[in-house]
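Yeah, one chain of the complex is gone here, protein chain that is, but the others are all in their spots.
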Amino acid sequence: MDYQQLLENIYQEILPYAKEGKQADYIPELAKVNPDQFGMFLHSIYGETASLGSADTRFSIQSISKVFALAICLSIKGDELWKRVGREPSGTAFNSLIQLEIEKGVPRNPFVNAGAIVMADILLSHFENPEREFLNFVREVSGEPTIDYNREVAESEREFGYLNAAIANLLKYHGTIENDIESVLHFYFLMCSVEMSCRELSLAFLAFANHRRKFNYAGISLTASQVKRINAIMQTCGFYDEAGEFAYFVGLPGKSGVGGGIVAIHPLQYSVVVWSPRLNSKGNSVMGMKALELLTTETKESIF
Amino acid sequence: MDYQQLLENIYQEILPYAKEGKQADYIPELAKVNPDQFGMFLHSIYGETASLGSADTRFSIQSISKVFALAICLSIKGDELWKRVGREPSGTAFNSLIQLEIEKGVPRNPFVNAGAIVMADILLSHFENPEREFLNFVREVSGEPTIDYNREVAESEREFGYLNAAIANLLKYHGTIENDIESVLHFYFLMCSVEMSCRELSLAFLAFANHRRKFNYAGISLTASQVKRINAIMQTCGFYDEAGEFAYFVGLPGKSGVGGGIVAIHPLQYSVVVWSPRLNSKGNSVMGMKALELLTTETKESIF
Amino acid sequence: MDYQQLLENIYQEILPYAKEGKQADYIPELAKVNPDQFGMFLHSIYGETASLGSADTRFSIQSISKVFALAICLSIKGDELWKRVGREPSGTAFNSLIQLEIEKGVPRNPFVNAGAIVMADILLSHFENPEREFLNFVREVSGEPTIDYNREVAESEREFGYLNAAIANLLKYHGTIENDIESVLHFYFLMCSVEMSCRELSLAFLAFANHRRKFNYAGISLTASQVKRINAIMQTCGFYDEAGEFAYFVGLPGKSGVGGGIVAIHPLQYSVVVWSPRLNSKGNSVMGMKALELLTTETKESIF
Partner (left out) sequence: MDYQQLLENIYQEILPYAKEGKQADYIPELAKVNPDQFGMFLHSIYGETASLGSADTRFSIQSISKVFALAICLSIKGDELWKRVGREPSGTAFNSLIQLEIEKGVPRNPFVNAGAIVMADILLSHFENPEREFLNFVREVSGEPTIDYNREVAESEREFGYLNAAIANLLKYHGTIENDIESVLHFYFLMCSVEMSCRELSLAFLAFANHRRKFNYAGISLTASQVKRINAIMQTCGFYDEAGEFAYFVGLPGKSGVGGGIVAIHPLQYSVVVWSPRLNSKGNSVMGMKALELLTTETKESIF
């Protein structure tokens, strides 16, 4: 498979969508990003790589960080984790309080905001220095020690993060989080603020794609079975209210973020990351969704 | 892979669950079935087979019929189908009217009852003799011309099918179905009443597992891409409120029915069917779920 | 108080609204009514009367019939009635299935459609000839033996009554109704189809306004306390999602119907009925609401 040629073909086909959608503007710091950027990077498990555009420009990974948080939480809690958060897809928008109230404070899955806030709480309770431990894991799994938080973005998000604050208060009311609300929200937004390039993310997610390789980074280890289960959760819950759409058109496990990044993996084949800040109405990158759909259409290979 | 040995090992492990759960009793005809039955059958795409217990006893396929209906609807409507029904997982119980009312009569996906009732309506509008056409398709895809409806079961279901009648009326109110309500419900329950054995169902679903082979049965043809998309929908929506659980523990696309049957496919590897009438609280076969979890655990192979 | 002069003043003030709103068109028979009609009639408990426009033209009383049904049900069941139906205002539209599903088949109050369908079921179970008994009660309480059902309207409503059929099926599913669905719906729509004039309705509701007088009509008797409690339910639940609006602007217990009629009572003072087929977006008569608001504004007297 000539992945580089494939990506270049895809690029020609998605160019007409370059001006569709608009970047997230509810976070002032994110609104400053030039929306007309695009990058893509693919790592096969055999070491092949392919690259397009600004594949080395770092961007805010936002909700993609929830996969890293899940890996750490599953490593330290095992199946006990599922007493605090569910594994079912969410039938409503990613930030819905309705489901949380009906289900008495137990989030549907780790990738809705409520679920990720619970994971932030778990990490805060478990580690003496959770900020350092989370960053160490991300640096090790991607092999890039210069990756860091962007504290301006995190603070900017906290300042206008009324909906997440409402969620955190509701979780606290139901007794689902242990630590004080401001600490939990601070750490949640900090994890979201991590900045990585397509190339770096793609290497990090190769660890999930290639579950035959031992998963052990910065003291966080997972069995092959656990890695596959994280992949399953990406498949069923990775795209909020568009999970079915992504499964239908792309057919790979993946996770998106409002920074415009999307990761996807073909287990035992490759990991791929695409980034472009213009989003569709569901909060997913327009060019990114299109590029991944073309990738599995042209290769005629998906997990299905 | 010695599938026969594998299935026999699995059988030993699931025996302790043989008395857990209870069969569906809301349909009088189904309540008459001996609950202590078990069968399993696997077809690999290379022609290998493996069999356990009552693999040749026919049972009521119930909601598994929705996959056949989807195949026919997608064949005759193409992507126009998605104007009538969604592709997103449902965050609530399979028969919930709430979501339907909030979403103004467009069912979340083809596998919730509302979605399947819409498909029944589509088939009624399209075919001169929908009962015959549906049966012909099922007979051809499974290669077994004696498969038939059980009209007693269908009538028994209609008689007590108040919830489905509520759904059909709500769909009619929103203009989502064209035909008269009684005709639609009659045909819906008739499709659910088809009786097949594990062996027969397993051969039928091999057509979905092996999408390299041409899909064309009784005039219903699908492209490889369409077959894969049906598989994707089985993955995200096949188990009502337990889709995440099945993805997590089994990791295969599949579909269950309240008759106690479950089908699952490993694309380009095998199709497998397990049947046992005792159900868990979510309406899925207890021994069936356990058997499939063990199958992917022991083979160490799932789509993830 | 010169009620006749008062009504004439009100008429001048509401004339500008004569073309606002449109009549109910989901029931073909009702859509045939000339929308530009208006009538009003007031009976004081001291025997004074006042009349405006087409006060003697009969119209379809529709949901106003639910007050009669409640009077009969409370007479025959006493406080046992409240095990089958609630007394709380409904926070959603009058035909919402959501609340019914969340609350497991117990309607919020007797005036939402679900509640009235349960009352129809109660009457069917209690009387040998419920159609005759209901009509007898209405004829006696209004002192007018020629009042009758309009069976064309009732059949027309049943034919297109998908939403009410959905509700009845859901109630049956939850076991809240005993009789078969078609009988219950038939009788429900029949009660709604009764035709009365403003003058006749006004006399009928004088029995509720003047609870010092013995309430006993066609064998249906209520204590003064029971009559007052029916008035309380009219106050809190009589206008679906506009109950608060009516309480705020009119300040009297009342009940509206989609035929364009509204009754209101000032306990121990008067009963008043206004009719005009053009409805606002909530299903209440535009001129009727305005006329009643002016009535309590100009008299400076409401129950508050």
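All chains are identified by letter, namely A, B and C, in their written order; residue positions are counted from 1 within each chain.
One rule holds for everything that comes next: a contact is a pair of C-beta atoms (placed from the backbone, for glycine too) under 8 Å apart; a residue touches a chain by one contact, two chains touch by 3 or more.
Here the structure is a predicted model, which means the values were calculated and not measured.
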Original post:
Among the chains present, which touch the one that was left out?
Top reply: A, C
**OP:** Consider the whole complex, including the chain that is not shown, and state which of C:G21, C:G39, C:G86 or C:P277 touches that chain.
**Re:** C:G86
Subject >> Option from C:G53, C:P253 or C:G288 whose C-beta touches the chain left out >> reply: C:P253
**OP:** Kindly state which of the options C:S60, C:N150, C:N210 or C:Q235 is in contact with the chain not pictured.
**Re:** C:Q235
Original post:
Out of A:D36, A:E101, A:E178 or A:E298, which is the one that touches the chain we can't see?
Top reply: A:E101
Subject >> Option touching the unshown chain, where C:G21, C:P267 or C:G283 are the choices >> reply: C:P267
Subject >> Residue numbers in chain A that touch the chain omitted from display >> reply: 96-98, 101-102, 162-163, 165-167, 169-170, 172-173, 181
**OP:** Go through chain C and note every residue touching the omitted chain.
**Re:** 86-92, 99, 108-109, 224-225, 228-229, 231-233, 235-237, 241-245, 247-249, 251, 253, 267, 297, 300, 302-304
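Please note the rule applied: only the chains that are shown with their structure count from here on.
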Subject >> Shortest path length from chain A to chain C (each step joins two touching chains) >> reply: 2
Original post:
Same or different: do the copies chain A and chain B touch each other through matching residue numbers, with over half of them shared?
Top reply: same
**OP:** Please compute the C-alpha centroid of chain A, do the same for chain C, then give the distance between them in whole Å.
**Re:** 55
Original post:
How many angstrom between the C-alpha centroids of chain C and chain B?
Top reply: 47
Original post:
Of all the residues in chain C, which ones touch at least 2 other chains?
Top reply: none
